[in-house]
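Just one protein chain is left out here, and the rest sit where they should.
Right, subunit A next:
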Amino acid sequence: MTPRYNFAFLDEDTKRMLRRALLKAVAIPGYQVPFGSREMPLPYGWGTGGIQVTAALLGPDDVLKVIDQGADDTTNAVNIRRFFSRVAGIATTEHTTDATLIQTRHRIPETSLREDQILIFQVPEPEPLRTLEPREAETRTLHALADYGLMHVKLYEDIAQYGHIATSYDYPVLVDGRFLTSPSPIPKFDNPKLDRSPALMLFGAGREKRLYAIPPYTSVESLAFDDHPFELQRWDHQCALCGSGDSYLDEVVVDDHGARMFVCSDTDYCSGRRVEAQA
């Protein structure tokens, strides 16, 4: 642990500001609360929002897991874990079941979460309407009026052009029947895990300076149409390492001749299944 910093890097005033914003975020599910995002010792786009939320939550007894695209061993995940063990001296883990806090970039673990766990998402763009309406004042008004016609038109245009809704990640959801919310760029495969989750889910966007939350057991509906219901992507393959047929798979090129394999994106889930199979 590096003793020159306050516990978990941030000063106490900043943590209090974050904590007040987080409580309001939980009280208004799916609504984006502005907060005073601080400069962190890594650039925007590397999870500064998630890191600030984690820092505001972290206590000495917490066990932190960090994943990037489902993997514990990628640069972003390794560095964030190392950062918090240096500035807070806390324990880290790669096992989903051992963690009290899980910070994630772009995935939800395959293993079901528990009520005593908190999932923290790194969010690049918190505003689901931003690509359709660039003005913040205007998107705020659309949220105030719950006017989400723009998004329905976008999904409809997908159907008109491609015959199906082509959005496969960052698929927009309606939280508690009120606020249109970005689930962060998780694959739409993970959207059903947001609905009535036992674990609290917090979202932090550092560059955009917004926090939001989905409380446990809250309805999260992926937008769709009656005649074009929400559908999950499916694979013709199984994981080449653990044989799982129902997890989210990454396609990996393995040689110079274009040979490919499909493997679980959730490394802890995959290695857990392999250990189980050997036993």
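Keep this in mind: contacts are C-beta pairs under 8 Å (C-beta built on N, C-alpha and C of every residue); 3 or more make two chains touch, one makes a residue touch a chain; residues count from 1.
Everything below uses one rule, namely that contacts and distances are computed from a predicted model.
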{"item": "Protein name, per the UniProt record, of whichever chain is missing from view (\"NHL repeat-containing protein\", \"Aldehyde dehydrogenase iron-sulfur subunit\", \"3-oxoacyl-ACP reductase\" or \"Carbon-phosphorus lyase subunit PhnH\")", "value": "\"Carbon-phosphorus lyase subunit PhnH\""}
{"item": "Option touching the unshown chain, where A:Asp13, A:Asp227 or A:Glu276 are the choices", "value": "A:Asp13"}
{"item": "Contact partner of the left-out chain, one of A:Arg86, A:Arg114, A:Arg140 or A:His164", "value": "A:Arg140"}
{"item": "Which of A:Phe179, A:Phe203 or A:Tyr248 contacts the chain that the document leaves out", "value": "A:Phe179"}
{"item": "Touching the absent chain when the full complex is considered, from A:Leu64, A:Ala77 or A:Leu200", "value": "A:Leu200"}
{"item": "Contact footprint on subunit A, counting only the chain that is left out", "value": "6-7, 12-13, 15-17, 19-29, 31, 33-34, 56-60, 115, 118, 140-141, 143-145, 176, 178-179, 196, 200, 213, 215-219"}
